[in-house]
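With one protein chain withheld, the remaining protein chains of the complex are depicted in position.
Each chain carries a letter (A and B) given by its place in the written order, and its residues are counted from 1.
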Amino acid sequence: MEEIQKQIEELKKRLDGVERKTPSNKISMIVFSGDLDKALAAFIIATGSVAMGLDVVMFFTFWGIPMLRDKNKIVSGKDAMSKMFGAMLPKGADQIKLSTMNMGGMGTAMIKSLMKKKNVASLPQMIEMAGQLGVKIFICEMSMDLMGFKREEMISYPDLTYCGVAKFLEEAIDSRIQLFL
Amino acid sequence: MEEIQKQIEELKKRLDGVERKTPSNKISMIVFSGDLDKALAAFIIATGSVAMGLDVVMFFTFWGIPMLRDKNKIVSGKDAMSKMFGAMLPKGADQIKLSTMNMGGMGTAMIKSLMKKKNVASLPQMIEMAGQLGVKIFICEMSMDLMGFKREEMISYPDLTYCGVAKFLEEAIDSRIQLFL
Partner (left out) sequence: MEEIQKQIEELKKRLDGVERKTPSNKISMIVFSGDLDKALAAFIIATGSVAMGLDVVMFFTFWGIPMLRDKNKIVSGKDAMSKMFGAMLPKGADQIKLSTMNMGGMGTAMIKSLMKKKNVASLPQMIEMAGQLGVKIFICEMSMDLMGFKREEMISYPDLTYCGVAKFLEEAIDSRIQLFL
């Protein structure tokens, strides 16, 4: 009897160990790219994941951040370098381009018109949908700081947090799928 | 005795939970890129994974799809936009280029000749090998539809399925490794 109780305790300990390493039903994506095609892939995966019952976390960093700017928000008090970055990088999801076959914007316009014709949601619509579906967005503070972006110029989004790489890793470890786009 | 049985039942329940989240010995890759170098990486990983005893699932989407076109298959009945995409995008694994140092095709030719010299299989050979090894290929139907590709123009491949993002996610959740290329 005592022997059996000992075996059970050992099993419990092993199970504790395994459970600590068992991730939640979650997918984490790093959106590093600022290309329209990868952004579309990211949000199609995000909304598809919600439909599959997964929690979704998207971590925007580097070139991925400008697509989250709100073109109607104007910020002041930026230094020269930040103003330059602000002017050169796209202002919002509507302005980003294809990675391939952009052809001076013609390819991007073509894909957008095709998506409309085929009833595929546009990127701004997908972002809105993601927000309604509870997709969490994290924005990398270090990249924001480097590029001189301010929080006031970002889109209004239900679940948006500013954070560092540690927060992302915490979510990623606890996820069943992790992707770098 | 009853107490012990209760503990055992609890352990079983916890194990059920952990097992439900334990993935199969599988690797899932999204091949988003249409670059020769990334395609080579994808198939080297795929065939290497088979050698390690893993099941392999490759999900081709966006620019990754054209490399699976069969240059000898001719399709008719495409609308103007689909014809244009068809003409502009590579027709098969033989036509895709390096992401870097393509130099008007010279870099790509150089790498291909080097690979031949060093007895590295070419991309079309790797695809054939993958098919023989049981690597599963999924092609994203939504991308096919957007670009106007038809099933009749795709390569003959042992295990090829057309599907949506949900099917990919299902495989990815059940995989120990997931990569986005």
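Methods note: a contact is a pair of C-beta atoms (placed from the backbone, for glycine too) under 8 Å apart; a residue touches a chain by one contact, two chains touch by 3 or more.
This structure is a prediction, so every number in the text was calculated from the model and none was measured.
Among the residues A:Q7, A:S24 or A:T161, only A:Q7 touches the chain that is left out of the figure. From the options B:V75, B:M115, B:M142 or B:C163, the residue with contact to the chain not on display is B:M115. Residues of chain B that touch the chain left out of the display are 1, 4-5, 8, 11-12, 15, 18-19, 22-23, 25, 27, 37-38, 41, 44-45, 48-49, 51-52, 54, 99-101, 110-111, 114-115, 118, 120, 176-181. Interface residues of chain A with the unshown chain, by the touch rule above, are 4, 7-8, 11, 14-15, 17-18, 21-23, 30, 32, 34, 61-63, 81, 88-89, 142, 145-146, 164-166, 169-170, 172-173, 178-180.
Please note the rule applied: only the chains that are shown with their structure count from here on.
Chain A and chain B have Cα centroids separated by 23 Å.
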